[in-house]
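Note that one protein chain of the assembly has been removed; the remaining protein chains are unaltered in position.
This part shows subunit A:
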Amino acid sequence: MTSILQYPLPLPPILAHPSSTAPLLITQGAEALLYKSTYLLPSLPCALKYRPRKPYRHPTLDTRLTKHRILSEARLLLKCRKEGVPVPSVYAVDEGQGWLMLEWIEGEVVRVRLNEWLRWRREKGTAEGEEEGELRGLMERIGEAVGMMHGVGVVHGDLTTSNLMLKSREHAEVNDHAEGGEENLLAGEVIIIDLGLASVSRFEEDRAVDLYVLERAFGSTHPRAEGLFEVVLEAYGKSFKGAPIVLKRLEDVRMRGRKRSMLG
């Protein structure tokens, strides 16, 4: 199998060791390179999230940020996992070398699935507002997952549709998209990933900012789905005790965003 990325990218030293199958570069995220590997066990695929050095950043600053983010991501994933929030489990971590080994999630990020779904509907000629049951369902599951995470005292810091995955059901490898495959595009469990900028906080302000970031991500990335964001908030509101106050606070955060001075 060849990687989808052509230009040369550095392989983390841990993957340079011989193993039963070659590591596969799956994607280049916002900061990290994500490899699929069977480094641990031939029967257990895992996701190696590697943060290579950023040549644009001063080395001192780069080392400080990379270490901090890897350790903090590992810690918070563990915390979430322990308390039942849907996140990948952590297998191993080496902040000095810049990597984190995680449970492999078979599926795709919400952004990809949602865009595919929206495109499919457009081609089919379905109007906005019609037959939205599936999307509503997804929005509800997102609201619940985020609420769960906030409920255990973690705020994400970078909540977008690129950092939420939809898990395909049991060994559904690449689903055959023939015959109505599209209708299941939005199915699957919502898994929260990428906790590199997350932190422990129970302040309603921090929680509200998380929601605001997600709301704007819908507005800018999926303007056609933005209208249903209220469903996320509704489900969130019911997800933990402090949620209603957060929703109140969200109104202030939005107001501030709109008022932000925009001098040329």
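Going forward, a contact is a pair of C-beta atoms (placed from the backbone, for glycine too) under 8 Å apart; a residue touches a chain by one contact, two chains touch by 3 or more; residues count from 1.
Following the convention adopted for this analysis, contacts and distances are computed from a predicted model.
Student: Mind telling me which option in "tRNA (adenine(58)-N(1))-methyltransferase", "Origin recognition complex subunit 5", "Adenylyltransferase and sulfurtransferase uba4" or "N(6)-L-threonylcarbamoyladenine synthase" is what UniProt lists for the chain we can't see?
Tutor: In UniProt, the chain that is not shown appears as "N(6)-L-threonylcarbamoyladenine synthase".
Student: Which residue from A:P13, A:G96 or A:P223 sits in contact with the chain not drawn here?
Tutor: Candidates A:P13, A:G96 or A:P223; residue touching the omitted chain: A:P223.
Student: Out of A:P23, A:P86, A:G143 or A:G157, which is the one that touches the chain we can't see?
Tutor: Once the missing chain is taken into account, the touching residue is A:G157.
Student: Using the document's definition of touch, tell me which of A:L185, A:V209 or A:V232 contacts the absent chain.
Tutor: A:V209
Student: By the contact definition given up top, give the residues of subunit A that touch the hidden chain.
Tutor: Listed in rising order, the touching residues are 5-7, 9, 28-31, 52, 54-58, 60-61, 65, 111, 157-160, 162, 197, 209, 213, 216-217, 219-221, 223-224, 260-264.
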